[in-house]
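My questions all concern the structure below.
After this line comes chain A, so read on.
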Amino acid sequence: MEFYRSAVGKKWVMGVTGIALLGFVLAHMIGNLKVYLGDGQLDSYAHFLRELLYPLLPKTVTLWLMRTGLVIAFLLHIHAAASLTLLNRRANTAYRGPRDLAVASYASRTMRWSGVIVAVFLLWHLADLTWGVTPMAPEGWTAGAVEANLAASLSRGGVAVLYIVANLLLGVHIYHGAWSLFQSLGLAHPSYNRWRRRFAQAFSAVIVIGNVSIPIAVWTGWVG
Partner candidate 1 sequence: MNITLRAWRQAGPSDEGGFETYQVSDLSSDMSFLEMLDVLNERLTLEGLEPIAFDSDCREGICGACGVMINGRAHGPQAATATCQLHMRSFQDGDTITVEPWRAAAFEVIRDLVVDRSAFDRIVEAGGFITVATGSAPEANLTPVPKETAETAFDAAACIGCGACVAACPNSAAQLFTAAKASHLNLLPQGGAERYVRTERMVDTMERFFGSCTNHGECEAACPKQISIDFIAMMNRDYVKAKVNSRGNA
Partner candidate 2 sequence: MSTVRLDAKTPPGPLAEAWDNHRFSLKLVNPANKRHFKIIVIGTGLAGASAAATLAELGYQVDVFTFHDTPRRAHSIAAQGGINAAKNYRNDGDSVDRLFYDTIKGGDFRSREANVYRLAQLSLNIIDQATAQGVPFAREYGGLLDNRSFGGAQVARTFYSRGQTGQQLLLGAYQAMARQVGLGTVRLRVRTELMDVVLKEGRAVGVVVRDLLTGEIASHSAHAVVLCTGGYSNVYYLSTNAMTCNTTAIWRAHRRGAAFANPCFTQIHPTCIPAAEDFQSKLTLMSESLRNDGRVWVPASPDDDRPPRQIPEDDRDYYLERVYPAFGNLVPRDVASRAAKRMVDAGHGVGSRKNGVYLDFQDAIARLGRQAVTARYDNLMEMYNRITDEDPYQVPMRIYPAPHYTMGGLWVDYNLMTTIPGLYALGEANFSDHGANRLGASALMQGLADGYFVLPYTIGDYVAGFLNESPVPTSDPAFARAEAQLQERISGLLSMKGGRTVDDFHRQLGRVVWDECGMSRNEEGLDRAVAHLPDLYEEFRRDARVPGDGESLNQTLEKAARLEDFFELAMAMCVDARHREESCGGHFREEHQTPQGEAVRNDERFTTVSAWFWTGDPTRPSLQEEPLAFENVELTTRSYK
């Protein structure tokens, strides 16, 4: 706890929770690609998740354990980010003249905005496809009919655009985060530093391409 009180500790926690969330985002994206297989494969995948480790554990227990872990990771990530932002606001005094940043990327400068927007989108996304709350969820939303719900939701033009924009922002957020976490966790060395940047580029590209392809595919009628 004392460790977490320090800013360096909070950054370390953001790095560790960042890795967990990156893992989730990657797995989620790969799972979603089953939509291209059609034939109820996505529904089966959702069903499989609910029965993960069954009969070792009762049904949905593993899923709920994973969800709990994710929620904790999200909350810690957000709490650390929020308190660091407050700290930085206190530490900083604005320049009155022009400011000419030399190397800070668009991604690094907009982390807190891309983060907030992605978090809000996440709630929308849960209401839409997990909880089935209107007006986020499409008409005729049915529990368990993942593929149909998805197709119904994304065939709404505005929603598809929302998903695309949100996933681009997620990519921007990941682009800085996947590079930055090495720094926060103290994993930097001249011998592999150039790979850190490439890793971040590749990772964010994979996530964005995978995730954005789905609304486009649904919208263009290629899927669903």
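A quick word on the picks: all candidates are chains of the complex that A comes from, given by their letters.
The rule is simple: contacts are C-beta pairs under 8 Å (C-beta built on N, C-alpha and C of every residue); 3 or more make two chains touch, one makes a residue touch a chain; residues count from 1.
What you are looking at is a predicted structure, and each value in this text was computed from that prediction instead of being measured.
Of the numbered options 1 or 2, all belong to the same complex as chain A, but only candidate 1 touches it. Across the interface of their complex, candidate 1 is touched by residues 2-3, 6-12, 84, 87-88, 90-105, 108-109, 111, 176, 179-180, 182-190, 193 of chain A.
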